[in-house]
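Note that one protein chain is taken out, while the other chains of the complex remain in position.
Let's turn to chain A:
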């Protein structure tokens, strides 16, 4: 025992001696390894935390803790009256990172912006296929090829003009998304000049950006290291070293946080939250997530093609009970498709009330009796729906009380979505969405526009009035006008009930009390540029 104590004391001593005492260090226990560090082709939140939100900047940014768009690398911009031409004025004197593998000779110019978009867009761009099997999923997913007409240099090196084929108000918010991160053309040209396909891959694993942190090292599946960028255009951030300690198991992340091996962690398991809140050394921030868990009725299959039947099915369900039982205090009942934190949220909407007797009557009036339908349950836990199986069981019981028989159906996750989006899929389908850019269009059009049928409109719902309103809202850039249109959209949605909105969930972020200034992000990203640590 004595030997053990001596050994431990010696270990502790050398550990302290070996650690860096002077630099301000923040260790983030992250949930997964990034695929690589090019934010263009990657799709995961963990990829973006490690690349775009640490290393890169964009023309515009989302404000800390909100979804309002603020100037980024562009200090100002103008939109032409017809909504087709966006002119961005770039900030002068923005430096790219100097690293062991790249030394920039010039500041940010329009060329970098043009390159950042064209490499994803133009198939003849030398970087369009720089990695084997690369695909620019977000650029495609946001329909950029459809909207973009040209990206060109304006009057000078610091002016960029983006011309669209048709007006698209959400474009500004799109440009704040991770895929639209601005990369260095000079660095790309240097790699290309090596004439070696293997050297091109460096662009994805030896990143160069303009962001708050400079990439230092990635030890695969274990640790990512960054250093604060001394010449950051916003000024050097408060911490010196940022470290991602990749820890996949949430229970282990919580243990690491408690043991002081990391300062802050992502995505605690719901069961661990209370224990973390009780720890005297820790604080747990929480925020409404920018998300929605819902259940899509297939509006093209009888009897769910009748809005009254859909209403009746929703009326039969005790949503409050579901949210209490499944979200364990980390959710709120959703009456609208968009969450309350998003602009244009209509609080005047009255939610469908839980009324089994009324539901029975509505069903009888519609001539529906002995209804049997499939009830789809996601096989995975998502922030917007932690346990779809349990939700399905509760709905099944509620429906049984009004004479509706539900068969619970589930498949492997990708298979589940594939089958779910088929326009002739029968039944009610649980799914959800986490906002990408804070624009209501990102919910309404992505999930319920006519063109999304077969892609992400799981209700196969194409309503002329709704479609007109959301398409009009794309074309005007005045926010008050757009709010009026989205208010109308929410009214139509509630009246037609193409889906039952279930819940918006809360997101928790546990951290050591020595971490100050961290703001939770509604978009679910983790950024550390405004964080400090006290000694």
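In the analysis below, a residue touches a chain if its C-beta (ideal position, glycine included) is under 8 Å from a C-beta of that chain, and two chains touch if they have at least 3 such contacts; residues count from 1.
Here is the rule we use: contacts and distances are computed from a predicted model.
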Considering only the chain that is not displayed, what protein name does its UniProt record carry among "sn-glycerol-3-phosphate-binding periplasmic protein UgpB", "Hydrogenase 4 subunit B", "Peptide ABC transporter permease" or "Monovalent cation/H+ antiporter subunit A"?
"Peptide ABC transporter permease"
Sole residue of A:36, A:185 or A:527 that reaches the chain not shown, by the stated touch rule:
A:36
With the full complex in mind, choose from A:135, A:150 or A:165 the residue touching the hidden chain.
A:135
For chain A, enumerate the residues touching the unshown chain of the complex.
8, 10-11, 14-15, 17-20, 25, 27, 32-33, 35-36, 43, 131-135, 137-138, 140-142, 201, 204-205, 217, 219-223, 225, 243, 245-249, 251-252, 255-256, 258-259, 261, 411-415, 417-418, 421, 433-434, 436, 446, 454-456
